[in-house]
Structures are given as C-alpha cells and as structure tokens.
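Excluded from the complex is one protein chain; the other protein chains are retained at their positions.
Labels run A and B following the written order; every chain starts at residue 1.
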Amino acid sequence: MPPAMRDKITIHSRAVVPQDAELKGDITIGAGTIVHPKATIFAAAGPIVIGSGCILEEAVILVNRRKEVMRIGDDNLFEVGCRVESPSIGNMNTISARARVHHTVRISSYCFIGAGCLLVPTEDEILEEYTVVYGPSAERRNWSGRGKLQEADLRRKHADYLKEMLPKFNRLRRGDGT
Amino acid sequence: MSASIEYYCPCLAASPHPPPPHLASSSYSFHPLHNLYFCEECDAVRCNRCVLVEVSGYFCPNCLFEVPSASVRAEKNRCARNCFNCPICRNTLSVVASDPEGNEGRMSPIVSNTLGEPPFFLFCNNCRWDSAEIGITFEKPTGLAAQLQKFEDSAPDALEFEHLKEHFEPYLRASSSALPTTTAHSHHHVNPITAAASSALARDVPGVGKYNPLTRSRVGRDKNAGKQEIPDYNSRVEIGTLGALGAGGGDSDVEFMRRLEDMAEVAALEQRWVNSWTASLRSSDLKPLRIPLQVKKSKRCPACRHILIKPEQKSQSTRYKIKLVAANYLPAIHVSLPHAIAAMELMKRSPSLNKSLSSVVDDPSVTGLMPGKTYAFHLAFTNPLYDPIQVRLKKVQPKPMVNTDEDHDKPRRVPFQVSLPTAAIGIAAFAEAWEYEDDEEDMFGLEEDDLDMDAHGGTGKDGRGKTRTVGVIERRANTTVISGEVILTKEARGNVRFNMLVSYTYRSDDPEPPEENEDGTPSRSHAAPKAPEMKNFSFYTVVDLGPVVRREESRSEYDA
Partner (left out) sequence: MATVPTTPKRHSAYEPTTPLGTPQTARVAGSHVIQSSPHYQTTRRHSLYGTEDRIIIDPGSRIWKVGFSGEGRPRDVFYACGEGAMPLWSLERASRTADREEEERLLEVRLQECLRSVFHNSLLTDPKSRKVIIVEHPLLPLYIKEHMARILFNNLQVPSISFASSHLLALLAAGRITGIVLDCGHLESTALPIYSSRPLFPHLRTTPLAGSRLSSHIRALLLFFGTYMPPLTSVTALTNLPASARSTRVPEEVLTDAVIEEIKTRCCFVGAPMNISETRAASPALSTSDLPSEPPSEHDFPPSDPPASESEFSRVSAEPESSVSGFSVIEPAQVPPERARPGESHLQALARMYTRHSTATDLHMRVDPPPTQQSGMGRGTLVIPGWVRERATEVLFEGGDVDESSVAEVILDSLLKAPVDLRKTLASSILVVGGTPMLPGFIPRLQAELVRAVSPRAETQTPPPNGRGRLRPAPYDRYAPLRPLLPFFAILNNPAPPPPTSVPGSQNAGKAPAFIPASMAWVGGSLAGALKTGGVEVAREKWDEADAEFDEDDPMALAHEFSSPKAILPDWTRSPLPVGAPPAPRPAPQPAMHSPSTQTAVGA
C-alpha cells in the first residue's frame, strides 16, 4: 500500500458536501456535485477530482488506488452502495446500486453499469461510450443513445432537488481553501 | 438451517404409508405445510399435485388488467395492452418518447415538458434496449399491442399454416366422403387423413401393402378412393428461398457463426425457440414479447370436488373467498438442532473469530452432524385449533427393503437411531390473545407435565443409558417444544431423514352426530359447550436433520 495521503480537500462553493461525508486524501469536488452524508471518497494513493453535477448517493465508495489522478467527469450518477475505483470516468455515466467497478476499467461517457454488476476484468480496458453492462453475468450491450436528453434533464432535476433538501438536514462542509 | 420438516400427501402412492425417505422420488410426496390444503369433506390433506385447478380469471401481471376470458384466446394468452418484455433481458419495457430534436447541446435549457416528441418506442430500463433498434416505433403511446398484433396475425408462420390447411382440406373432405361408412363406424380408430391415405394405398404399392403394418389399414379397402391423388404442395415461402437470402441454417448463417466474435450476438435458445418460423440467429433481431397473462386459480379437492381455494376476482386483491389450507388444521412443526443454534450464537458473540455469519452457517463442521455422535433435536408444535390437542409421535420404521435384490451389494444398515417421546403431548388451544402475550409460560397444570416427564423418562433410558432428555422441554402459549434424540452410527452418511407419524386428538365440534360424513373435521369454528367428542387425525411427515458431515475434525464443545 502506498503511504497515506495528506488530506487536501477542495470543494466548490456550489457543491453540496455534508460534514458527515467521509473524505480522505487529496480530493477536489466541482460545482453542483452532491455528496450524500454517508458516502465515502478515499484518495488512497493519488488524488481524486470530481467534476460538476455529479451525484454520489448513500454508501457510495470512491477509491483511488493508483498514483495518478482519478478524474471523474460531469453529471455522473453513483447510486446507492456502489463502489468505484475506476481511474477515469467521463460524463453522464450511471453506476447503479451496488455495482462494483474495478480499477482496471476506465469508463468513457454515457455508460450504464447495471445494478449489482461486478466489473472486474483481469486486464485493463476502457468502456466505450454508450456501453451498457447489465445482468448477473455483467453482459454488455451498446445503447443507442436515444432518450439521453430526457435522461440528462431528469438528472438535473434530481440534482436540483437534492441541492435543496440536503442542506436542510445536514451541515455542509467547506473546502480547506475557503 | 438445514433441518426441516415436510408433510406427506398420499396422492402419488396407492398406499397410505409414505415412501421411505431415502428414495429420490419420495421428496415429491412431501410438501411444506404452507403448500398444503385440507379438504373438510374428505378429512384429508391435499397438495398442489392432486388438486384440480380451474381458472377463475385472467390478468396481466404487469398492468393488472383483468382480461375477459373471451378475448384471452385471440390474444394468445398475452397482454394486449402496453406490456412488453425486453427480448434481451426479459425486463418489463416502458414506453418512452423520443428526444426533442435540434438541441444537442448538453446544457441547453430544455425545461421542456417532460413529454417528448411523438415517435414513441419501447425502452428497457435494465439493458437499455429500445425498440427503435429494430425499427418499431409508434405514433401514439397507447394500444401498442394492438398495433403490433397485426403483424402477429399476418406472421409468415400463420399464413403458411393456413395455406397448408387449405392444401389438405379438400383432400380430406373428398376422402372422407368417399369413405362414409368406414369413417362413421370406426371413428375412434381412424382419422380421415390416414383413412384416405390408406385407401390411396389400396392400389397395390409394391412392397408395402403386403406388410399391412398398421391397424389402420384394415379399413380403407375402398378402391374408389384409391384414385385420389394429393397434389404437390407449393409453399408460400420456401426454405430454400429463405436460405438463399441468408437465414435458416444456410450458408450465410454458417459464415456468420464462423466469424462470430461475441457470443452475445447470437440469440440464446430460449429467446428463439418459440418461433416456429425460420428466423435470424442474431440477438439484435429479437422482437419484444407481450407479457404472458397469468390466472387466478381456484382449486378443488380431487375426490369430492369441493372448493379448497377460491381467490377474489379482482386482480388487485390478494385475498381469498375460500381458503382451506392445511396450516389451519394441522399443527405446525418446526425442527431445530440446538447444537447448531448454540454454535451460531457463539459465533455471533465472538467477533474475534473474524468470520462472517454467513460463512458459519454454511460451515458444516459447526452446524452439521458428525457420524458416531448423538444429537438432540427440537420439535416445536404449534396448535392452530381453538381447542387443545394431544399429539402422539411415532417414528416410522423403514420397511424391510431387503426383500428386493438390494442386499447383494451390501447389507443395508440403518445408519441412525431416533428416539421420540412416546406419550401424548398436550398443546394448548390457539387464541388470538396469544399473539400479544410473549412471555406467558406454562399455562398448563402440573399434571400434564408429570405425564410427559414419565414419557421422556421411559425413552430416555433407551438411548444407551445416557441421560439425554427426550420429552417436553418448553410450553409457551399454543406451542409446545419437545426434544428428541438421534444417534448416528459411525458409518452414517447422507442426509438424516426419517418419517414420523403424527397423530393428534382434538375435540370435535360437530353439532350433530348424524352428519357422519363430516365427523372427522377438525374445525376451527367456535366450540359449542357440548359433550366433547374426541376425534383423531394422523398424518405423516418427513424430518430432515440435515447432512452428516464426513470430516473428522469435530468440534466437540458443540456436541449435544
């Protein structure tokens, strides 16, 4: 295991990160990103940079085991209980509940990892855009992309709602810099 | 927990005695109590293998629409509204609208009304399949199945089928009119087409006629019909033509398979096999399936035809108008192995062992049975009746199976001995109040306990002189727990299963003795204060105490 990183947490002023959320290591959280109080972000070996408009639900665990920066793009949804170690994630991806993504997988954009899917390829690979992983044996398909605008719309509403509700019941955390 | 108990339904065997439990087929005769019914008329247990099932209503499991039985047939037992299964993953499809066109910009402020634009299509939320992939889209988001059914009705298999029928029908008609007497008189033995065929054969076919291999050929000696020739059938769509176009196992399919890179491109057998028509192998060509309807079933006793189960008509309702389930008549029995429970408790309390609970439960060395040891097991009886009952248990000795030729491979020894309390066990009556009083112990007088103590004292001596208690160990509300004991021999293997006969005596509430046919009914209805007439009912069960573990590393501290 690499030596533990010093905590260095940067949170955009428009991000919603409750104080109860567990953040460790060098973490940057972008504008409009929402972190549930029970989520965990653990930059174990290298830093984690999260873009804007992402939603991290309850009991989500993000871990970076690699030295390089783990970059997470915009508008990604991490559903309840998923665990993601992927070194790079694009935009508008959905990682469904209790899915597990290993650090050998890089996720591009518009991917969808189904509920409970185990994505542990033995060799490094990149999920192409619009890849759908579903089912108990993590089968794959390509999504046609139809309906993505509606989905984006829905995701924005989802984020807006959480942005409104979470601060009512949680004390928000500020980044180190502010 | 591996220990379990199941109840016997005698419908499969001619004899009232249950089959020996070591036979694989015996497991089909035993059922969990909650799957059994009870016919009051016959005073007997009925199971799902013997009851007569009737359809009392069709409904779609997705939209819960109650389908009138008249239209079920035409709709092919499938939902004719908007319910579809994903062809890829069998998830339910939803109808979605297309994205508004034009604004591809990600952050474009489309606060549009969530209704998208007209071309609607079916979308799978699980695997993100959508029907636009195979070119199915709709103008309206309603009545989709009706829109698609046109295709089903004009499917090539249906058309070809009608074509075939037209082809054979005149031939049949002609031949049956040519053979009026034979067909009329031997209706059961002959069908027109074989009759016609054999009459066609009546002209001498070299090498065939003389064999007369068929019973059917004794009719149809009518020479007049022999002239009837069936013309060649011309298929609407010939397989050879299709094959040339690249389907049906032709060259292009072979070529496709040869270059296949990903198995998922080929549709699975289950996705294809309902097709009777040559279709593509590719999973990308699969079509959505309408969701199969389900039925509410009413069930009748096979002997007296009285209704045992009658559900309410409405598909939303989960209640029953009539529900004669065995759980309301027979005492429920729960089997447990105290040593396994103790072991699990210990595991739970000591986290230092650093094992997850699930792995402990699976670990047979802790909860399993070791050969050559003696174990106690608990049977908890719960009385569903409003009257107290007396239960007697008897272990069914396995029939001497050695009369068959089984003895020549090895002398079959009983690998374990079971001791059960022999005396009657009293179980208190069921009362709604019990469900609220948790800690009410021992509602019975002492005299009954004494009785039971005698019982287990007697059998306890049998068990190799050990002081193991065999008898009642707990009474609580309408539940009585008794303890039994099993002694495993050194060479015990497999599952410890034995048959147990449970007889119980209850007070009959039948108001009038004249109703002879009903006198065996253990009724739950309210007891009239009358001279109680005692009735007896017995049933067989199989008790499964779980597998015998072969490993030698025994954990002696858990041994009973």
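Basically, contacts are C-beta pairs under 8 Å (C-beta built on N, C-alpha and C of every residue); 3 or more make two chains touch, one makes a residue touch a chain.
None of these values were measured; they are calculated from a predicted model.
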* Asked: Looking at B:Asn91, B:Asn125 or B:Ser252, which residue reaches the missing chain?
  -> B:Ser252
* Structure fact -> It is residues of chain A that touch the chain not shown, namely 65, 85, 102, 104, 118-120, 122-124, 137-139
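Methods note: only the chains that are shown with their structure count from here on.
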* Averaged over CA atoms, how far is the centre of chain A from the centre of chain B? Could you give it in whole Å? => 43
* **chain B - residues contacting chain A, complex** => 88-89, 96-100, 103-104, 106, 110-112, 114, 116, 121, 123, 126-130, 132-133, 264
* Structure fact -> In their shared complex, chain B is touched by residues of chain A numbered 75, 91-92, 112, 114, 132, 134-135, 139-141, 143-144, 146-150, 152-153
